[in-house]
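The next block holds one structure in the form of structure tokens; read it before the comments.
On to chain A.
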Amino acid sequence: MNPYVEAGYTAVSCSLGGYAIFLGVRSRQVRLRLAQLRASAQRADGSLEDA
Partner candidate 1 sequence: MTVLLDRFPALVRCDFDAYEGEVVFVQGPNGSGKTTLLRLLGGLVEAFAGSVLVFGRDPKTEARAVRREVSYLAHSYQMYEELSGRENLSFFSATASCDLERALEWTRRFGLIDRDLDVRFRVLSAGQRKKMSAAIALSRRTELLLIDEPHALLDQATKATLDRGLLELAQAGRTVIIASHELDRIATLASRTYRMSNGTATLMGSS
Partner candidate 2 sequence: MSRNAKLKRGVGITALVMIALTFWLGLYVTPPAEVMGNLVRMLYIHPPMAWIAYLAYGITTAASLLYLWKRTRRREWDLIAAASAEAGVFFTGLTILTGSIWGRPAWGVWWTWDALLTSTAVLFLLYLGYLALRQVPMSETKRGVRSAIAALVAFIDVPIVHESVYWWKTLHQTPSVLNPSLNVEVHGSMAWTLLLGFVAFTMAYVWMVWTRYETSKRQAELADLEVERAIRERLSVEEVSL
Partner candidate 3 sequence: MVRTAIAMAKKDLRLEWRARVLINQVLPFVFVVIILFAFGFDAKVEILGQVTPGLFWVTSFFGLELAIARSVGIEGENQAQVGLVMMGVNPRGMFLGKVFAVVVEMLALEAVLSVGIAVLFNTPLHEVPLLALSALIADIGVTTVGIVLAGVTEGLSGSLLPLLLFPVVSPVLLSATKVWQYGLSGSLAKAVPWSELLVGFSLIYLVLGILVYGVVLEG
């Protein structure tokens, strides 16, 4: 196979894969942080009302 074609295909697949993983990881991180903060917000709301 032509070396340039191989270089082209690997370049495309690596960068696509890398970017996709980066997006996925960041999305999960943010989802977790949001869940955490929402949970603590509920607790805080709960406590504020009673005070």
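By definition in this document, contacts are C-beta pairs under 8 Å (C-beta built on N, C-alpha and C of every residue); 3 or more make two chains touch, one makes a residue touch a chain; residues count from 1.
The candidates were selected such that all candidates are chains of the complex that A comes from, given by their letters.
The structure displayed is predicted, hence computed values, not measured ones.
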item: Touching candidate - 1, 2 or 3 - for chain A as found in this complex; value: 2
item: Residues of chain A touching candidate 2 in the complex; value: 1-2, 4-5, 7-9, 11-13, 15-16, 19-20, 23-24, 26-27, 30-31, 33-34, 37-38, 41, 44, 48
